[in-house]
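First the structure, in the form of structure tokens, and then the observations on it.
One protein chain omitted, others in place.
Take a look at chain A:
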Amino acid sequence: MVESGFYDLNVYSVPDDSDKVCELAAIAKHLGYSGIAINDPDPSIDRSYPAGLAGIGIFSGVQIKIQNSSKLHGIVEKFRNRVDIITVHGGNESINRAAVENPKVDILTQMNVGTESGFNHVLAKEASDNKVAISFDLGDLIRLRGGSRVHVLSNFRKDLQLVRKYDVPFLLTSSPRSWYDMRAPRELIALASLFGMSREEAISGLTVIPQMLISRSCPPVGYLCEGVQVIRTELISEGSEGLNGDDVR
């Protein structure tokens, strides 16, 4: 059983406080994470996080929260080359739909509002085709109590059914707003079991899928486009025929 390499890709940071990022990273490392993605509240400032601070990977992220789905694609385009992880804060069905239809979006979170489930079989299929990961935000289970938590749990149960059926990539996140909101990976697995997620599914939602999203935005050396990779480069002497400069696979 592989239990290393846990990631939480939906951490919020407070504006202009790099100490807070260090604190978050320290606590995440103590709880057993190998990487977190920090959603910068003000992405217009170019901030570089010290890579591998205290033995934990820190990735830059942005969370897009909009009222009108028509602007989404433009905003995604603007941030795609600037941050590692793009998260869309869902809301109504049209925003969720715009998010899952855009392959450049990494994560769709908070799809459900109150009792309304913003996710259905059509969106599930789109998300699966475009490889947009659906995030089960367990922070809600921790923060809420009573009736609203009941709605969250029952929505998650429905979503999980669709996610399994259409093979949609999914993540577990805790969306901490301060370090007090962080929970250890095993605690998240236990919380996910409350709405019927199996242990193996939960582990893959904390390890395999986040790693896939990270490697997608930070491609390996020699990557050209999907399925094409430079293996070696040979210099061809002048006069020889053919135009094979690069050996491609």
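The rule is short, and it goes like this: contacts are C-beta pairs under 8 Å (C-beta built on N, C-alpha and C of every residue); 3 or more make two chains touch, one makes a residue touch a chain; residues count from 1.
Here is the rule we use: contacts and distances are computed from a predicted model.
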From "Ribonuclease P protein component 2", "ABC-2 type transport system ATP-binding protein", "ABC transporter permease subunit" or "Multicomponent Na+:H+ antiporter subunit E", the hidden chain's UniProt protein name: "Ribonuclease P protein component 2"
Residue in contact with the excluded chain [from A:A37, A:L72, A:I86 or A:L141]: A:L141
For chain A, residues in touch with the removed chain: 19, 22-23, 25-27, 30-31, 53-54, 141-143, 145-146, 149, 178-184, 186-191, 193-194
